[in-house]
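Got a structure here, written out as structure tokens. Questions coming.
Complex shown without one protein chain; remaining protein chains in place.
Order as written gives the chain letters A, B and C; numbering starts at 1 within each chain.
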Amino acid sequence: MYFASDNSGPMHPAVAQAMIAADTGYQPSYGTDPIMDGVREQIREIFEAPEAAVYLVATGTAANALALATLAQPWEAVFCTPLAHINVDECHAPEFYTGGAKLSLVGAGDKMTADQLRARIESWTKGDVHTSQRGPVQLTQVTEMGRLYTLDELHALTSVAREYGLPTFMDGARFANALVALDCSLAEMTWKAGINALSLGGTKNGCAGVEAVIFFDPKHAWEFELRRKRGAHLFSKHRYLSAQMQGYLNGDIWLEAARAANANAARLAAGLRSVPELEFVEEPAANMVFVTLPRREHQRLNAAGAVYGLWGDLEGDADERLMMRLVCDWSITHEMIDAFIELAKG
Amino acid sequence: MYFASDNSGPMHPAVAQAMIAADTGYQPSYGTDPIMDGVREQIREIFEAPEAAVYLVATGTAANALALATLAQPWEAVFCTPLAHINVDECHAPEFYTGGAKLSLVGAGDKMTADQLRARIESWTKGDVHTSQRGPVQLTQVTEMGRLYTLDELHALTSVAREYGLPTFMDGARFANALVALDCSLAEMTWKAGINALSLGGTKNGCAGVEAVIFFDPKHAWEFELRRKRGAHLFSKHRYLSAQMQGYLNGDIWLEAARAANANAARLAAGLRSVPELEFVEEPAANMVFVTLPRREHQRLNAAGAVYGLWGDLEGDADERLMMRLVCDWSITHEMIDAFIELAKG
Amino acid sequence: MYFASDNSGPMHPAVAQAMIAADTGYQPSYGTDPIMDGVREQIREIFEAPEAAVYLVATGTAANALALATLAQPWEAVFCTPLAHINVDECHAPEFYTGGAKLSLVGAGDKMTADQLRARIESWTKGDVHTSQRGPVQLTQVTEMGRLYTLDELHALTSVAREYGLPTFMDGARFANALVALDCSLAEMTWKAGINALSLGGTKNGCAGVEAVIFFDPKHAWEFELRRKRGAHLFSKHRYLSAQMQGYLNGDIWLEAARAANANAARLAAGLRSVPELEFVEEPAANMVFVTLPRREHQRLNAAGAVYGLWGDLEGDADERLMMRLVCDWSITHEMIDAFIELAKG
Partner (left out) sequence: MYFASDNSGPMHPAVAQAMIAADTGYQPSYGTDPIMDGVREQIREIFEAPEAAVYLVATGTAANALALATLAQPWEAVFCTPLAHINVDECHAPEFYTGGAKLSLVGAGDKMTADQLRARIESWTKGDVHTSQRGPVQLTQVTEMGRLYTLDELHALTSVAREYGLPTFMDGARFANALVALDCSLAEMTWKAGINALSLGGTKNGCAGVEAVIFFDPKHAWEFELRRKRGAHLFSKHRYLSAQMQGYLNGDIWLEAARAANANAARLAAGLRSVPELEFVEEPAANMVFVTLPRREHQRLNAAGAVYGLWGDLEGDADERLMMRLVCDWSITHEMIDAFIELAKG
């Protein structure tokens, strides 16, 4: 019963097969492989963005940090939520890659509203050399609490950014999960919604380790290439990144995997609703379920072999409520989900 | 006829199989996978270094830059040769990761002598706050020109470093090729020869993208872990790095592959010796062959489909001599080698 | 009627005279001048800290950023208040000098409590390589809102820091104003209260531009010297910094100036208390007075030539309350203070 993270599961068979297929003969290195040419064209096509600059890196933190460094000056603030991965989980990679940008926290959780963003930007004095300067707006889709920005919400947020002349970056570590949940086009969730750059995650949805970084304005291309190399993120045997992304995108494997993951989470949530000890923190919108439960229940589940994320006072008393994160990827079986539901029912 | 680089070929089958074998079920992420536990123990054992800190990253530049940043202060110089990969091929990754260290160039090519190193260190004023400070000594084994440091040479160089209290780092992108050429133990070529830290390359010798970073003094462990994460080089699905290294080391696959690569280069060199147009730049010691040839010969070989590295004035006249680099990996066939030799003979 | 800042006034005559006295003949450069030797000894003596490392720089931001960079690793958080000068007024100098440290904000204003600090540190996961790591605690004395930490408060805060093994740094841009207000010894307000390093401001209290940086543990000395030079803050004609500090400290000029400044602020506050339009934001404890007033009152005062700091919606309606900061240095005259009080009374 493994719900710890969507970075714990195996590759999707189609991705693994693409890697194996690519593993033959000689290929040019450092991103000049023909597989990458195909991937680039495919991404431009599915995003309806024929000019987009498209790159691959191996980790989500690299995608975020390199893209933000390309968009932000060292003396600028990146507007993001307190729970943003870039704020909580990247050990100052954004600060390192940007040369000392500051993360300015908007809202109190995993989502920001347009009003909150505007107020935060307004509180950031403009044109005063003493203060932090206004920089990019970063949005995570799916959010770190498993929620979504609707297209309307995205439009409202990027309108504020545009009003102040600030670029926008979408952390799409779970891009596919959001896309199938919103049931919109790639363009609608990104550049048509005012997003300037994004990471399109592969790792959490069936790849071994690959993320695409996409700039809709190709003016950033060469700088990003230099930053990627200088950050030691340009792979010599790049074909193994290209092949993952190829296997991921071809035949809509990525969308199929994301639909499966979301459906698995929905099945899990449906089953857990009848468990009186559990309280839902947010309505699950993609592939993550957040609930609270008493510490003694956690101890029981844990002892039975269930694995999941956990926050709170682990040394509190038995009734103290903890927060549990349950993540489903495409590969988790209905048996495992149902077994956990049964276990939770006690 | 593909001799461009040892980063152009496929994975060794044993490495690919280890990746496939690891590609099942759930595994803890971010380096806590059980495969990594095995890899760590194995590396400690084969290096006779039970306390060593052992980490994996995906690129050689990451290995070099992160290790040097752990050993060097931002105001220190790294002593290396002008042709060192860290100086020529990493787009300032060492400067970036160290926070602005300077590369101080020793000698005129790919190797330095103990006397050159001493003279360079002596020219670096000690304890004067105005100047660059003395920092780590970096040695590449196999060198960028395909040569080796003998054990005596390594001892002499590290003795100088130790005399000045400076740490030593070995860029072992082609570590295995050197090891089998010198026919010594891993310990003899590293810590017994005074090396404090090294990268052990996998990518150029049969892996898809993995390098081990090894500190013989574990005091550097936690700082390296933080630097790796902050540099966005900690893989979530780390098992795929671990598995590569596992498949690489098990059953001495890595040594077998290196022996094959070196033998391939020796076969190539032997065949090319009788070509009057070619002059050897260095005696090949591992898996690379450097020769000069007239530009018209390059044009002929190139037109015939041969692929290799090339330096010099590509727009000079037909007799102008260019330098050609021919690299053999384990996978290149005798047929391909012999075909190239025949082609070169004209 | 100039209350804009204590960096707007002239040098104290004793400081100016010391500069003139130093302005003759040849002196060794870069901090090796004999005047500095005297300053160092004097600071060690008045702090009862014979081992302290003592340095001079020309700006408060340099003092803060260089000291914090010496105490913090790039992956660590500096715990400070939201209104801290390092957070609000230094254009990312702390982030730049530390190589990307993050400022973690404690409390909601200019002061933090020990409980708030503890809670914040506790919220900062320890030993998890993914997150920001715990780093130094920064306290400003006098705070940015003109308030003081009592000795008990300082003890409580540094006890928390010590409990977690974190160093403490005091931004003492207005150190003298605090010291005379608390009427304690220098040691009592610093190392005896658990402070590890501090800046002792001269610029705001009668100097042209000089701040001392003091580490009570001299182990930081050489690293600080390198950081100061690398930051371009080591003066060649250092005697002019030394002389300012000499003139400032000799004969307790600095304490006399701070007493005058505090008394001026007290006189101002006393006079303003009877102005019905004004509301005090904080009880003035040193040389700054914060009041709110309706926008129309600001317009009247401003039109009459009064100069001061102002926060709020400058385009609101006439009754909208703005916050005004009035700063007194040693040089402001009773006439100017009384004239402003009369003006405010309307």
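Note that a residue touches a chain if its C-beta (ideal position, glycine included) is under 8 Å from a C-beta of that chain, and two chains touch if they have at least 3 such contacts.
Because the structure is a prediction, the values reported are computed rather than measured.
Taking the entire complex into account, which one of B:G99, B:G271 or B:P294 touches the absent chain?
B:G99
In the complete assembly, which of C:R40, C:H92, C:R174 or C:R259 touches the absent chain?
C:H92
Which listed residue, C:S5, C:Q42 or C:S159, touches the chain dropped from view?
C:S5
Among A:N7, A:N87, A:Q133 or A:T168, which residue is in touch with the absent chain?
Of all options in A:N7, A:N87, A:Q133 or A:T168, contact with the hidden chain holds for A:Q133.
In the complete complex, which positions of chain C touch the hidden chain?
2, 4-5, 7-11, 16, 19-20, 23-29, 57-62, 65-66, 90-93, 96-97, 203-204, 208-209, 226, 229-237, 240, 307
List the chain B residues touching the unshown chain?
Touching the chain left out of view, chain B contributes residues 74-75, 88-92, 95-96, 98-103, 129-133.
Provide the residue numbers of chain A that touch the chain removed from this figure.
Listed in rising order, the touching residues are 30, 73-75, 99-100, 129-130, 133, 225-227, 229-230, 234.
One rule holds in what follows: only the chains that are shown with their structure count from here on.
If you average the Cα atoms of chain A and of chain B to get two centres, how far apart are those centres in Å?
The answer is 34 Å.
If you average the CA atoms of chain B and of chain C, how far apart do the two points sit, in angstrom?
Computed value for the inter-centroid distance: 51 Å.
Measuring centre to centre with CA averages, how many angstrom lie between chain A and chain C?
42
By residue number and range, which residues of chain C touch two or more other chains?
Where chain C meets two or more other chains at a single residue, that happens at 74-75, 99-100, 129-130, 133.
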